[in-house]
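Only a portion of the chains appears, each positioned as in the full assembly.
Labels for the chains are A, B and C, by order of writing; each one numbers its residues from 1.
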Amino acid sequence: MDNRQSWRQRLYIIIFETSTPAAQRFDNWLLVAILTSLVVVMLDSIERFHNQYAGLFSALEWFFTALFAVEYALRLYCSPKPLRYAFSFFGLVDLLAVLPAILALMFADAQYLMIVRAIRMVRIFRVLKLRHYLTQANFLLVALRGSKQKIIVFLVSVSTLVTVFGALMYVVEGPAHGFTSIPTSIYWAVVTLTTVGFGDITPKTPLGQMLATMVMITGYSIIAVPTGIFTAELANAMRQDGQMEHDCPHCRKPRHEHSAAFCNRCGGPLFTRCDAASSAPRDRRETD
Amino acid sequence: MDNRQSWRQRLYIIIFETSTPAAQRFDNWLLVAILTSLVVVMLDSIERFHNQYAGLFSALEWFFTALFAVEYALRLYCSPKPLRYAFSFFGLVDLLAVLPAILALMFADAQYLMIVRAIRMVRIFRVLKLRHYLTQANFLLVALRGSKQKIIVFLVSVSTLVTVFGALMYVVEGPAHGFTSIPTSIYWAVVTLTTVGFGDITPKTPLGQMLATMVMITGYSIIAVPTGIFTAELANAMRQDGQMEHDCPHCRKPRHEHSAAFCNRCGGPLFTRCDAASSAPRDRRETD
Amino acid sequence: MDNRQSWRQRLYIIIFETSTPAAQRFDNWLLVAILTSLVVVMLDSIERFHNQYAGLFSALEWFFTALFAVEYALRLYCSPKPLRYAFSFFGLVDLLAVLPAILALMFADAQYLMIVRAIRMVRIFRVLKLRHYLTQANFLLVALRGSKQKIIVFLVSVSTLVTVFGALMYVVEGPAHGFTSIPTSIYWAVVTLTTVGFGDITPKTPLGQMLATMVMITGYSIIAVPTGIFTAELANAMRQDGQMEHDCPHCRKPRHEHSAAFCNRCGGPLFTRCDAASSAPRDRRETD
């Protein structure tokens, strides 16, 4: 019992943590394995290479599937709460990396599902010890969360715009000019509003071109909206970083430097000895 | 009389408000009806489905038209001021949703006008009880209103730019290369300035390509202008550096900068050590 | 003499100013004339209309040329300093509006130069009494001037990028795939970097597509630079609006509200009776 527990603990440290040299070596090799498996899947899709190296790619594919399956099993084994890992974001990602290959054993066409392995790329974030980068990413996530409602309003407005514009173009141009149905016209409206502009469908009539002009100017201008939302929230988050949130008992100034003992607006002491814990300040720090 | 008035009031609460469970159920079913009618219109425009289910789609179309007509009549009936509703934004939208079908009864080609029903999508905003989201949208609207004049200056400048560029390209490239007229060239200028770039018309001569380069760099750079305008206004609206509401103890000036320690009208200190919490200033914060 | 001077003065008020009803009527009719002449030029370029209405368009063109020539002569006549008007921005624009037609009298091919009349559009700014809007536009111009040097650095960097990328693509793809020369490849690089993406020239080799990917990600990311520059300058300009620049004699705080008599940081008076005019504050207002 003691041996197995200690094995589980050691495996846990190696697989889930990054503190010891063994753990770091494991992470590096895992990263190499993930990237190599992705490259193999990509090369296998190129016809020229597929014809030449089909056998080699097949073998490598099975090797990696076995490797990732063993790694998944080990993670389940040494995790203190296996079910919690299995249903976490990374747990589901890891499962998606091995499942397609098993399905391919049973269904020939499911071979393409192995491409879904591309989703393993999200593990790269963790393997690259991006804890350091994740601190910075936290700013981005805070800004995104703070602007969530404005973003939803924006997305619903865009959906309405493309549907109305698409429907109008369908009426104006018609199937003869490529706008074969309303869904196709909505697809064209998205292509144009987002300024992508493939050119597979283009308006031919003068009225259609005029309407297209309105769609383009709209798309060009409203790019400002998500940018403005996100920038304002990010600037706000960055400005408040490093400040303590505590109301001065005298003049109620809400923000002070972390090291402040007195309020720099009224000069009164920020804390008195009889301050109960409930009125203690909350430091505005990033939570890891 | 009493019965009818009480019926009108109950209908009003169900249709126009969202406070009771009946009202919320009404809203949910209305949303389902709007979305389904839109899907039917979209599917009916796809030739394959049109040929297969023409009868079913026709019947559904008439069902929804009748439904929305009844709803419109009910809204007029139970509204305290029917004319005010009829000419409000939502009133006109609702009318536009039933009118095309009635016109289609009389004019065969007006069938396509039923597509205008797509404008019913704007009702989704109200039905989704976006009062909560509308608070957030309010920031966006305030920022848009505040920057209205700068935006108009920007739009007139863009119109001038595309006209001048379009006319120049017409002279440089000429009809032989796709620039068949000045309006067409202006259309190309809009496509290029907004960085959409369909590719249906492209410059072939070296001088034309050089001019196109100028158009593209201009379009790429001035995307910064509406973004800057909107972001600056939004950041301004969101900033809490507004003003502190605190009466100066000496001259009773009601408003001061957040960081002010002395009144800038009489020079006296704004806070004394014995200020009780009840007379502490209320900082002008964002209301949720 | 008195009569002629008074005629000159009255003409000056009507033509150059917007204070009297006569002046405003003149402005409105001038706007109608400018827009109509532009529409005539545009319609004349469409082959279908040109064939049908050639005579009418010709007559209208000459009418407008005569009209603008008379207006130009009147402006020179009633302007207190005619040469100063003739070489000002608007003066040159007005001259460019009549000159092509006169050249067309002598050279048949110069007919197309009449398109240059499109430059008259810039007069619309003045005619629309955009003094009100020009106040808002002033913010934009201040922000543009403030960021002038950063923008030049940005533009030179972009020029370097497109030249280097273009030259590399010429080597990688070669004339066989559409990259017929280095200038053409630079044109492709501009089309791709600015995310316009016409599609008239596209990379076909894998290495070329990889290089194109780098160009696209670069163009997509550095759109942030002019936007950031302009937004930061505009936000700065908007924040400082409405504040007085005057160093407090005691603590040297640089900015105060317009109506401040005392410094709100140290409480000392901002002005003493013996302040000489040279140390008087400069109000930060917009100059009209």
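Throughout what follows, a contact is a pair of C-beta atoms (placed from the backbone, for glycine too) under 8 Å apart; a residue touches a chain by one contact, two chains touch by 3 or more.
As the structure is a computational prediction, the values presented were derived from the model and not from experiment.
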Worksheet item: To what total copy number does the complex in this file extend, with 3 chains depicted?
Response: 4
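Keep in mind that, in the parts below, only the chains that are shown with their structure count from here on.
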Worksheet item: Classify the inter-chain contact topology: is it line, ring, star, complete, or other?
Response: complete
Worksheet item: Comparing residue numbers, which of A-C or A-B shares more than half of the contact pairs of B-C?
Response: A-B
Worksheet item: Rounded to the nearest 5 degrees, what angle rotates subunit A onto subunit C on CA?
Response: 180
Practice prompt. Return the distance between the CA-based centres of subunit A and subunit B, expressed in whole Å.
Written response: 28
Worksheet, complete the sentence: Rounded to the nearest Å, the gap between Cα centres of subunit A and subunit C is 41
Worksheet, complete the sentence: Residues of subunit B that touch two or more other chains sit at 183, 195-199, 219, 223, 227, 229, 231, 233, 235, 259-261, 269
Worksheet entry | Contacting residues of subunit C [partner subunit B, same complex] | 38, 41-42, 45-47, 112-113, 115-116, 118-119, 121-122, 124-125, 128, 130, 132-134, 136-137, 139-140, 143, 151, 155, 158, 183-184, 187, 190-191, 193-200, 219, 223, 226-227, 229-231, 233-235, 238-239, 256-257, 259-269
Worksheet item: Which residues of subunit B touch subunit C in the complex?
Response: 149-150, 152-154, 156, 159-160, 163-164, 167-168, 170-171, 175, 180-183, 186, 192, 195-199, 202, 206, 209-210, 212-213, 216-217, 219-221, 223-225, 227-229, 231-233, 235-236, 256-257, 259-269
Practice prompt. Enumerate the contact residues on subunit C facing subunit A in the complex.
Written response: 195-199, 227, 231
